[in-house]
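Here's a slice of the assembly, chains where they normally sit.
Chain nomenclature is as follows: A and B, assigned in order of appearance, with residue numbering initiated at 1 for each chain independently.
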Amino acid sequence: MDGVDRREFLVSSLFALSSAALGGAATILAQQLPASAGPGATELIDDLVAANRILALEGIVDAFGHVSVRHNRDPNRFFLSRSLAPALVTAADLIEYDLESNAVDANGRAQYSERFIHAEIYKVRPDVRSVVHAHAPSVVPFGVTSVPLRPVSHMAAFIGDSVPIFDIRKTAGMTDMLVKDAARGRALAQALGNKPAVLMRGHGITVVGPALPFSVGRSIYLEANARIQLQAMALGGPVAYLDPAEAQQVMASGENRSYERAWELWKRKAQGR
Amino acid sequence: MDGVDRREFLVSSLFALSSAALGGAATILAQQLPASAGPGATELIDDLVAANRILALEGIVDAFGHVSVRHNRDPNRFFLSRSLAPALVTAADLIEYDLESNAVDANGRAQYSERFIHAEIYKVRPDVRSVVHAHAPSVVPFGVTSVPLRPVSHMAAFIGDSVPIFDIRKTAGMTDMLVKDAARGRALAQALGNKPAVLMRGHGITVVGPALPFSVGRSIYLEANARIQLQAMALGGPVAYLDPAEAQQVMASGENRSYERAWELWKRKAQGR
């Protein structure tokens, strides 16, 4: 779950008030808003809107969860929807952020309280250009038990030998479970390390990739792999996971054809065509 | 399952008969019907109709189950559909009830036999403004085993340390399992206590909240949590449930953003937009 805060709202309201009543002071406040890197490329924006809907259609997100993409003009900016169910996101709902999780152009719109997940990962992972946060239901069990999620299908070879688990309790003690400030975001990014995904105990997943089709595709196959692994374990006896060398070769060989074929299908479905 | 009875039907038929044939005696009978508190607020009625459809779309109810909301003008009145599958409910199907489960305006329409669930809870829980009764399929297993349903996901933090189980047999002996009179309703309300939900052995769930989005949202995430817990337990080994202190903080922090973001999505889907 991701809460929302109204900090930007207050800032912009105050700005409006200032403009009217205080004159020069408004300039100072305005300067505190990060500068925009300009509009995102049309295809990038289209893909981000599609990504939101794809994740909803595939059951990775419900009314909660979110997906972002790094700005094509500036690695220090990224796009993320205002606080809204992913299935409802349109281009008009996207907000440009800097890597301190400050909105360039919130215009009083409510924001995801967990936008820090995105910013803190972009900050330390220059290879990452897209981040998904979701409560993928079949993966959650692997975040609350001692059973490691491992690849039973070559489609989830990106898991490698396993994915780390982030337990918010270890760094932040008893919380409301939300990664809603920079410190928690940094702790999550640290748990993620150089991996493609991190499970979040009692919460969900955060998945990254070098482009939207990767973060989205990995989220979908992480969920699929969890379902299959659970069933394989229920059969009893040892499970033959992908050998790490095999997983490595799948990745070297192009990781699911860069999800190109899948992206074409998913995007068409998301666009109702 | 909820039966239906024709008491109101008989009363109103008798009333019609009386009006025509008996004159003054009709007045006496008419006085036995509770007075209406007036029409419900348009948004409340809209939301109740949406709630019926949302619960059907999300698989919490099938042809059976029901949801009510307390009247905005009078805490001693609530709205509940006539006996009808939730997916089919429209504003015209809603009946106003008093807290003795008497319909203000049944007009001969068949009523849910388990309307006592709603009335008896409203009577003793002034904080409750909406009640859901359903046969949520993944939760039923937790009502017939000794395994407590506990929160594995922060979305179900409202569970706290657990939810109580109502076994109708303990107070009413061998029955048809239906909470179809005030005494059974009182026993259920007592089992519920000050909790947000109660499991009903061999039957389903009753979930309450301070508004429709809460009773509906909690029903949805109770079902989701049951599915996840079942899978987590199937993996073997201990399960790391939410710490009660964490659960408390999630609630203090606004319980899933008051289901606002979800309600917007669910309502749109229910309205086919």
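Going forward, a residue touches a chain if its C-beta (ideal position, glycine included) is under 8 Å from a C-beta of that chain, and two chains touch if they have at least 3 such contacts.
Quantities reported herein were computed from a predicted structural model and do not represent experimental measurements.
Shown here are 2 copies of a single protein sequence; counted across the entire complex in this file, the number of copies is 4.
Here, only the chains that are shown with their structure count from here on.
In the Cα superposition of chain A onto chain B, the rotation angle, rounded to steps of 5, is 90 degrees.
Centroid to centroid, with C-alpha atoms defining each point, chain A and chain B lie 35 Å apart.
Residue ranges on chain A touching chain B, taken from their complex, read 1-4, 62-64, 83-85, 87-88, 135, 137-138, 140-142, 144-147, 169, 174-178, 201-204, 230, 233-234. Taken in their complex, chain B has these residues touching chain A: 151-155, 157, 224, 227-228, 231-232, 234-243, 245-246, 249-250, 252-254, 256-257, 261-262, 264-266, 268.
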